[in-house]
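Just one protein chain is left out here, and the rest sit where they should.
Right after this comes subunit A.
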Amino acid sequence: MSATAVHSLWTTAADPISKIDAPKIEYGQLAPTLIIVGAAVLGVLVEAFVPRKSRYYAQMFVAVVALAAAFAAVVALAADGYGTTKAGIAAMGAVAVDGPALFLQGTILLTALVGLFTFAERRLDPEAHGNRVDSFVAQAASVPGSDSEKKAVRAGFTTTEVFPLLLFAVAGMLVFPAANDLLTLFVALEVLSLPLYLLCALARRKRLMSQEAAVKYFLLGAFASAFTLFGIALLYGYSGSMSYSTIAQVVDGTVQDVDPALADTMGNDALLLVGAALLVMGLLFKVGAVPFHMWTPDVYQGAPTPVTGFMAAATKVAAFGALLRILYVVLPGLRWDWRPVMWAVAIVTMLAGAIVAITQTDIKRLLAYSSIAHAGFILAGVIATTPSGISSVLFYLAAYSFVTIGAFAVVTLVRDAGGEATHLSKWAGLGRRSPLVAAVFAVFLLAFAGIPLTSGFAGKFAVFKAAAEGGAAPLVVVGVISSAIAAFFYIRVIVLMFFSEPRPEGPTVAVPSPLTMTAIGVGVAVTVVLGVAPQYFLELAGDAGVFVR
């Protein structure tokens, strides 16, 4: 064999190699996400290099600065006209920078900032061996009740990893509603889910329950994302592309150049219908709509309460953002097929959430079922398929997320010897013992119920109006009926707190640090302001309600 023949194995012909062009990245438009990812990586480095005593403060500093800076970047982009007068598609078509994306990113960042304050709270649990402790386990790897756990508690360990985990989850949530191709959507889904699975397992008290919640959330979440991925595969097979706009064109039949392979798969409606159904199913799992809601009560109950509040608020915002974009940008050509299905899902979700909540005896499970019912109300706005449908859903999400995070922050305050006293019977007479906390919780419950002068009423009115205008009047009737059912159990909790005798061995209300006070205060303020003067925010959501394509 000659030398030249061997040589030709790793040399090439005289023609120049076609070089891959470096992708063009619009760093300015992606700034909010990049700041959060950078800070999360920095948080991991803090874990590795900063001494244990000062980690908590360092992590808090990094996280607060990053969330504030990212929010400032979102505001700067919006002030620059993104979302209202212009819209961008950044990172080679992977991420959309438009009104709904910026509005939801702003909401997620503010929610995460408030959630961070509840994560950092260290005055509720009694001091362990002279160390202030938060809601998170001393050392996640130690077996509950073992010597190594006691040793970790005695040494004053705390799981400061929760801060970078929170930031990673936020990064995924920022990309999720802005994803403009299916691959970005899937990666964002995983980036937001994986840190949340871990956070669920990290409760300081009731660790077995917390680990159980994490396993359930993880297995069901992974199961759902496998379905999402298969849906993505089928949609890719149908259209030969991952980009939202190309798939939308193929669905509409307005695509320009059709090669024989595409002509073949385009004719196959089974690929499109099954693919779309599996993809939407994965998103409905994330928003907690019936029949994909089974994980919600267990995970909400078992997870550490600050995590539950953050997860309930921010995940819902991100997942509804992604669902809106899929249904309004990718599948508008299919709306005569998906609308009847979503009608059914919305009706079942509203009714099942409200009815099952009545039987609950645990406050966290009660709030979980209430979140299922709220997912149904938001779906009614999604089904409208009108511009006002988008803006009403945006407004509802912003209003709902602050109420939720505030309500769960109040739940962390009511404690007895075993930690948080979440059983409803223990809340009896709370209004006599600590009127202020009970009154604040009553405000949140009234907002959940949709009583006028709270943000819940403004949000519900907006989505039901949009649904009625979008031709879904029967849905509005069902929505109002299930609101009435839901109001029953919210009012029942208020009656329980104010009009029954406090038990002698009942729980005490812990005095929190300014962190939780801020979280609850922001929740109340947003609830009242959005309820009394919603006009400015409704207009803001209305201006932001146009998707880029």
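Following the convention adopted for this analysis, a contact is a pair of C-beta atoms (placed from the backbone, for glycine too) under 8 Å apart; a residue touches a chain by one contact, two chains touch by 3 or more; residues count from 1.
As a convention for this text, contacts and distances are computed from a predicted model.
K.L.:
One chain of this complex is missing from the view, so tell me which of "Protocatechuate 3,4-dioxygenase subunit beta", "Choline dehydrogenase", "Ubiquinol-cytochrome c reductase iron-sulfur subunit" or "NADH-quinone oxidoreductase subunit K" is its UniProt name.
P.N.:
Per the UniProt record, that chain is "NADH-quinone oxidoreductase subunit K".
K.L.:
Of the residues A:L45, A:A226 or A:V511, which one touches the chain left out of the display?
P.N.:
Going through A:L45, A:A226 or A:V511 one by one, A:A226 is the residue touching the chain not shown.
K.L.:
In the whole complex, not just what's shown, which of A:L198, A:A248, A:A407 or A:I494 touches the removed chain?
P.N.:
Missing-chain contact among the listed residues: A:L198.
K.L.:
I'm checking contacts with the chain that's been left out. Which of A:S54, A:T359, A:S425 or A:T508 qualifies?
P.N.:
That would be A:T359, which touches the missing chain.
K.L.:
Looking beyond the chains shown, say which of A:T33, A:Q301 or A:S434 touches the absent one.
P.N.:
With A:T33, A:Q301 or A:S434 as choices, the missing chain is touched by A:Q301.
K.L.:
Which subunit A residues touch the hidden chain?
P.N.:
140-141, 143-145, 183, 186-187, 190, 194, 197-198, 201, 207-209, 211-216, 218-219, 222-223, 226-227, 229-230, 232-234, 236-237, 240-242, 259, 261-262, 264-265, 297-298, 301-302, 359-360
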